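One structure is given below, represented as structure tokens, and several questions about it will come after.
All protein chains but one are shown in place.
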Amino acid sequence: MRVGVLTGGGDCPGLNAVIRGIVRKGVQEYDYDFVGFRDGWRGPLENDTVPLDIPAVRGILPRGGTVLGSSRTNPLQAENGIRRVKENLAKQEVEALIVIGGEDTLGVAARLSDEYGIKTVGVPKTIDNDLYATDYTFGFNTAVGIATEAIDRLHTTAESHMRVLVVEVMGRHAGWIALHSGLAGGANVILIPEQRFDVEQVCAWVTSRFRSSYAPIVVVAEGAMPRDGDVVLKDESLDSFGHVRLSGVGEWLAKQIEKRTGKEARTTVLGHVQRGGTPSAFDRWLATRFGLHAIEAVRDGDFGKMVALRGTDIVRVPIAEATSRLKTVDPALYEEVGVFFG
Amino acid sequence: MRVGVLTGGGDCPGLNAVIRGIVRKGVQEYDYDFVGFRDGWRGPLENDTVPLDIPAVRGILPRGGTVLGSSRTNPLQAENGIRRVKENLAKQEVEALIVIGGEDTLGVAARLSDEYGIKTVGVPKTIDNDLYATDYTFGFNTAVGIATEAIDRLHTTAESHMRVLVVEVMGRHAGWIALHSGLAGGANVILIPEQRFDVEQVCAWVTSRFRSSYAPIVVVAEGAMPRDGDVVLKDESLDSFGHVRLSGVGEWLAKQIEKRTGKEARTTVLGHVQRGGTPSAFDRWLATRFGLHAIEAVRDGDFGKMVALRGTDIVRVPIAEATSRLKTVDPALYEEVGVFFG
Amino acid sequence: MRVGVLTGGGDCPGLNAVIRGIVRKGVQEYDYDFVGFRDGWRGPLENDTVPLDIPAVRGILPRGGTVLGSSRTNPLQAENGIRRVKENLAKQEVEALIVIGGEDTLGVAARLSDEYGIKTVGVPKTIDNDLYATDYTFGFNTAVGIATEAIDRLHTTAESHMRVLVVEVMGRHAGWIALHSGLAGGANVILIPEQRFDVEQVCAWVTSRFRSSYAPIVVVAEGAMPRDGDVVLKDESLDSFGHVRLSGVGEWLAKQIEKRTGKEARTTVLGHVQRGGTPSAFDRWLATRFGLHAIEAVRDGDFGKMVALRGTDIVRVPIAEATSRLKTVDPALYEEVGVFFG
Partner (left out) sequence: MRVGVLTGGGDCPGLNAVIRGIVRKGVQEYDYDFVGFRDGWRGPLENDTVPLDIPAVRGILPRGGTVLGSSRTNPLQAENGIRRVKENLAKQEVEALIVIGGEDTLGVAARLSDEYGIKTVGVPKTIDNDLYATDYTFGFNTAVGIATEAIDRLHTTAESHMRVLVVEVMGRHAGWIALHSGLAGGANVILIPEQRFDVEQVCAWVTSRFRSSYAPIVVVAEGAMPRDGDVVLKDESLDSFGHVRLSGVGEWLAKQIEKRTGKEARTTVLGHVQRGGTPSAFDRWLATRFGLHAIEAVRDGDFGKMVALRGTDIVRVPIAEATSRLKTVDPALYEEVGVFFG
């Protein structure tokens, strides 16, 4: 049996661990052959491949990024995309395809499997942890660790200068990174995309924190929005090119806090640092197990499925179901954490 | 309502996060008073207390250890132990007691609750992750992270000198730390207490690794034993005081490997470094949530229960059930990981 | 003898280590008393003090920030500033004042000593390492370490997506952080304030890097400027409030690279994370020794001097000389490092 592997979407610590898990088990236990497709769906679309065997996966476990490269290419939007993918898989004599990616990349895998009979197995990947049907995705733990370390460091600057520090973390549609790193970092305010925030309430928390002579840290997900946000954000964050929201909600919020509380406020945008570099031990464990179970699903002929974490077990769920909706922060959980605000 | 808190057994990153979670929520949401008992069960036994309020828990979230101190004192073994504990709790006007500890400490809490009507709520704590009824305990993730970093570092020494490096990690009765850090660190052999190992097999893996011109890392839990181990270990590791096993299984194994394979082998015993210092973001999150849910159990009058992690939820289970047996590594999981051996 | 201590200017990992060194040696070896002035020169100006003895410095060695607080208050610009400082020092019965700070804070100390007979000893502090007369200042090593870790992480994102990543680090007037972290992080271009850069040359390096199929990392000091920079930066980076250069040279450069090379480019601004949190071992060593030598200078009656690092020795130099000019990157050193560009 010859199996193809591809990685799509934004990069995420742990991708290489998945690939290594797949290949080690596939070769050693099932005697499979592998071929890597380059840059996500662009690989099968353009028949661009890379050799994938035991030597190719040596030493990649602790390395961030993906040895296969990645892209956001979508074969469903390419001319004759599906046909070309099918043809190239055939040319490569690939009988099954393991697709490692997020909502978009897996969405294609689901459709190829369900509608076009291509044998796919999915592995969930999103640094934002917002993929439904799995307790956690790999990369998330690493990102939270990096953000927490940054918040730990910012505390001392905040205290020494009695300033508000606003930290903008990743999370366009879900506040998981903000929630976990904010709690772990001892933030005084955490703002997430799932609940529009009230700037007045934020300022009240900030002020109350100063009253007990401590300087506040505000952690805000990049996708968080003020209650009457659209208007305000558009108004104030036009950049010199006329582009909207260049500076992001973090910058905007710091200005609002300065204006309304009279306290100095500074913003740190963590950005790409959160998604690069060596995966945490947790993510190497999770990613490796995803890889081992993905190739097991191929062996079992259990296609159209995605591996997922439930408690400490790896289970299989229909890809289509997993990509049908986002996993957002439950209001009850946000409220639970709210005891630390202010 | 006045609530007592104590921490017992070996220290573990996250203890302070639990205490902070309990006090913040207890004071702010339920208006409870708190008293800290010093050094585990020694506190209520000898009426040794420490004030516990919001200022007392400020800034402790990222700090390892426990502000309450710890000990292995067991009131069931002290003269009039139970009576003294009951009297001192009464003196302190404590109506409920939150007990943070491992098997032993919680075992006392279970008996005090079930047999003597003392209102206790348990919070599971073991760096070894071997407490039944919870997916993970806090401190474990930190320990695995530290061990993995150490293994990452040892790879380069092994490679540069073509030596075997044996890394002894914590885990007397369960191999969780060895299994997770060994997998995450890319170890070539992982040995756990749950399965006696065959020295010949270990040497075969070591030799095969060298054959592909890489130097092997062997991760061994401190409680791992060779198949015919009792005899051998006792024989060879008597120290100069006549004490048994001073040097541990790591030292013993390195000598065996040298003798049998002719390759140089070195041992690193990670020791206490694994259980100290700042908790990882994951452990701060878990420990804080355990604290929040423990005080909620008090509020609900749900005594004799322990908080536990199931997937991403915090649930409650009878303390007695949780301490009834160890959670050891499932043979199937060990086999799954075995694909990376050799 | 009673000695005052103050910390001024931006915070910097190691400040607490200096304070601890001063107090431990002053109390234990010379039997001095201490008083801390709060928030830099604001303390002696407004007679705002904090007790400073052995218990006050316990446990502060690994902590970032400063237990004395900091500010940019300048008594030379305050009404009757000098007189008030002298009066308050007299009120506090302070016979000597140790001033820990950068160019501005030490500049005041030099004038107070040289012109007004106030007995001061200086300790150099600047995260940017641009203070003349000392090989290194504490805080710099920590900042370089943090920036290097960030660059390490960004490599994998750059590679996985074949993007240019621009990293903006601290350094308004001197490029030390950019130079050290850029070299240590394996950057392909490093831009410093000391030498105006040529955007075309930067783009040539970027393009050449892609040609060997690697993705480039560009490290730029916040104070770096393009050759014909004033005009260009002002033109393009007006923000929506009409403020100039809100977004900084990093953002500007990324846009230029995108426009001129057609490659995707992203910017990460490391910001305050570089100056907070626990000091590196190197900085704890240097800062502690600065503290020990500063109090020794007081004991020797050697006022108007600043402690400085020369090789592995701590020496004393006139404060006035040390603050007379900036230590910038030597063109020869920049050229030496240039072998790694492109």
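Which chain is which? They are A, B and C, in the order written, and residues in each are numbered from 1.
The rule is short, and it goes like this: a contact is a pair of C-beta atoms (placed from the backbone, for glycine too) under 8 Å apart; a residue touches a chain by one contact, two chains touch by 3 or more.
Predicted model, so just to flag it, every value in this text is computed and none were measured.
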Using the touch definition given at the top, which of the shown chains does the missing chain touch? B, C
So which of B:Gly4, B:Gly36, B:Gly64 or B:Gly122 would be touching the chain we can't see? B:Gly64
Among B:His155, B:His180 or B:Lys327, choose the residue that contacts the chain missing from this document, as touch is defined above. B:His155
Touch with the omitted chain, as defined above, among C:Met162, C:Ala184 or C:Leu326: C:Ala184
Which residue numbers on chain B touch the omitted chain? 10-11, 13, 15, 63-66, 69-71, 146, 149-150, 152-157, 159-162, 165, 235-241, 246-247, 251, 266-273, 275-278
Residues belonging to chain C that touch the chain removed from view: 24-25, 28-29, 58, 61-62, 135-136, 141, 144-145, 147-148, 152, 180-181, 183-186, 214, 278, 280-282, 284-285, 288-289, 292, 310-312, 336, 339-340
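Just so it is clear, only the chains that are shown with their structure count from here on.
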With contacts counted as C-beta pairs, which pair of chains has the highest total? A-C
Averaging over Cα atoms per chain, report the distance between chain A and chain C in Å. 34
For chain B, write out the residues touching at least two other chains, lowest number first. none
